[in-house]
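Left out: one protein chain. Kept in place: all the others.
Naming follows writing order (A, B and C), and every chain is counted from residue 1.
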Amino acid sequence: MSTAEDLARASRRLYALGWMRGTSGNVSVRDGSDILVTASGIDKSAVESADAVLIDDQGEALPGHSRRPSAEAPVHAAVIAQAGAEAVVHVHSLAAVEAAARWPRGVPLVDVEQLKGIGRGAHGDAVVVPVVANSQDMADLSARILAARDPGVPGVIVAEHGLYAWGSSLGEAIDRTESFDWLFDHALRLDRLQRPGG
Amino acid sequence: MSTAEDLARASRRLYALGWMRGTSGNVSVRDGSDILVTASGIDKSAVESADAVLIDDQGEALPGHSRRPSAEAPVHAAVIAQAGAEAVVHVHSLAAVEAAARWPRGVPLVDVEQLKGIGRGAHGDAVVVPVVANSQDMADLSARILAARDPGVPGVIVAEHGLYAWGSSLGEAIDRTESFDWLFDHALRLDRLQRPGG
Amino acid sequence: MSTAEDLARASRRLYALGWMRGTSGNVSVRDGSDILVTASGIDKSAVESADAVLIDDQGEALPGHSRRPSAEAPVHAAVIAQAGAEAVVHVHSLAAVEAAARWPRGVPLVDVEQLKGIGRGAHGDAVVVPVVANSQDMADLSARILAARDPGVPGVIVAEHGLYAWGSSLGEAIDRTESFDWLFDHALRLDRLQRPGG
Partner (left out) sequence: MSTAEDLARASRRLYALGWMRGTSGNVSVRDGSDILVTASGIDKSAVESADAVLIDDQGEALPGHSRRPSAEAPVHAAVIAQAGAEAVVHVHSLAAVEAAARWPRGVPLVDVEQLKGIGRGAHGDAVVVPVVANSQDMADLSARILAARDPGVPGVIVAEHGLYAWGSSLGEAIDRTESFDWLFDHALRLDRLQRPGG
């Protein structure tokens, strides 16, 4: 299967998980010295390999593409360059956005097996998933994400927006996205249990 | 793929999203000077192109159809005529109905990226999704929806009923329906976080 | 498609909706003077036409079947005989069971469009879905359901158990099951909104 087909299949899977509603979200994967990213404004339930657009390491479309890359392509390019990632997933996970609203200075996660899914320990390893403010300026948003990034945490939540997660392969980026969403849902459930009327 | 096949596929997709249970919901799309709409009372999990019925711009079935159009066809026709839409989606989204119960004078939405999915700004752009009372008189219901309609908001919630959303294509109407549902779910989650026992 | 194939397909669909977990639930449909019902204790995700068992109007298996009918077959037979139904769906819907716990003397439903999905009015038509106590004696359970049955409501909740719903065809019984589940979910959501810490 080609890299473009991998990207298309990943998009359809993330749509089916409920995290790419209304054309939201995008996926990228390094392809040699360039990067393949999903095209702008497309329905993620029906992405095909022709919807993968080649961009340079600044997020600019390479010549010869009729499709415009996702507006968030520069963020993908920046994360790949600076975080040493091979693939980046951006999703509008409701659990991620709600968790960022509940814990705006960073989402604390600790003592749960699923933390191993983001490369951390299941016991006594206090993780804080960084939360940054949203922005429509992609250079600004990239800078915020890279500045807030914790080298030991493969993702950042953009408040009032969604999650960026990454990995050393497209598969790993997807697996970690699934783990982050599970962890945020779990943290919100435990938080409700501890409230008086929870 | 024909327009009728598009309509059938859209219905099956919206059923799978959980918004067309028990034969509820309907979809329409302009076809030349006429309109194709789903037939009345059909199971939306198995809609086929033969279930698309041609109506005129008043919502009346054109001669030659053995199927009766959805009872809500006049509302679809009115929205297409007055809102300048090419396609209309009507769904029984639980999040939409709950949001209308929580905010009966209009559902306030602000400061969240997914607002771009309904054509609005992600920051500082206060949107109010109109809410109208339900009616079994389709002329009455159409008039209420058109009177309450905000030209900058491509949808209206009918209280105790469901959501109408529209767009310049069937795909756009579906994408916006997905965004509305996400936004209502998000608003209800934030609202619960702010309550004492949330 | 044969009646047995219809029954198998219906079971797989109701499993996919989450209402037949762990071999729970069963479906029946009249077939001439007999009744076809799902076999006992089978995984509903993979029901095939060979899993449909023919029973008489008392719920007893007819000769020549190697499969045992569902233990709840007598309840299906009784509802078909007494409620004039052609098909019966029994599901372990969490919303139904929670609603019966919240409103043990009957689940009140009023003023919502989806009520038309169970044959009632969208406005000012106060419906109470009967709730009966659970029993392991099928004659006893059938009697309770028939005694509590409201001729204007095509379903009864068995407390601490699940929902029975019926209709004049298998399709109608499924559609009504979907509407009941939506209505119970909706009622529980509105109830939570009205509580102090909702």
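Everything below uses one rule, namely that contacts are C-beta pairs under 8 Å (C-beta built on N, C-alpha and C of every residue); 3 or more make two chains touch, one makes a residue touch a chain.
All figures in this text were calculated on a predicted structure; none of them were measured in a lab.
Participant: Tell me which of C:R9, C:R30, C:H76 or C:H92 is the one touching the absent chain.
Facilitator: Selected residue, touching the omitted chain: C:H92.
Participant: Per the definition of touch given earlier, which of C:R13, C:R30 or C:H161 contacts the omitted chain?
Facilitator: Answering carefully, the residue with contact to the hidden chain is C:H161.
Participant: Identify the residue among A:D56, A:D111, A:D137 or A:D150 that touches the chain left out of the display.
Facilitator: Looking across A:D56, A:D111, A:D137 or A:D150, the contact with the absent chain belongs to A:D111.
Participant: Mind pulling the chain C residues that touch the left-out chain?
Facilitator: Listed in rising order, the touching residues are 21-24, 43, 45, 92, 94, 97-98, 101-102, 134, 136, 158, 160-162, 192, 195-198.
Participant: Since one chain has been left out of the picture, which residues of chain A touch it in the full complex?
Facilitator: Per the touch rule, chain A residues meeting the hidden chain are 13, 111-114, 117-118, 122-123, 171, 174-179, 181-182, 185-186, 189-190, 193, 195-198.
Everything that follows uses one rule, which is that only the chains that are shown with their structure count from here on.
Participant: If chain A and chain B share one sequence, what is the angle of the rotation that overlays their CA atoms, in steps of 5 degrees?
Facilitator: Answer in degrees: 90, to the nearest 5.
Participant: Rounded to a whole Å, what is the gap between the Cα centroids of chain A and chain B?
Facilitator: Distance between chain centres: 30 Å.
Participant: Mind checking the centre-to-centre distance between chain A and chain C? Centres are C-alpha means, answer in whole Å.
Facilitator: 42
Participant: For chain C, what residues touch not just one other chain but two or more?
Facilitator: In chain C, the residues touching two or more other chains are 195-197.
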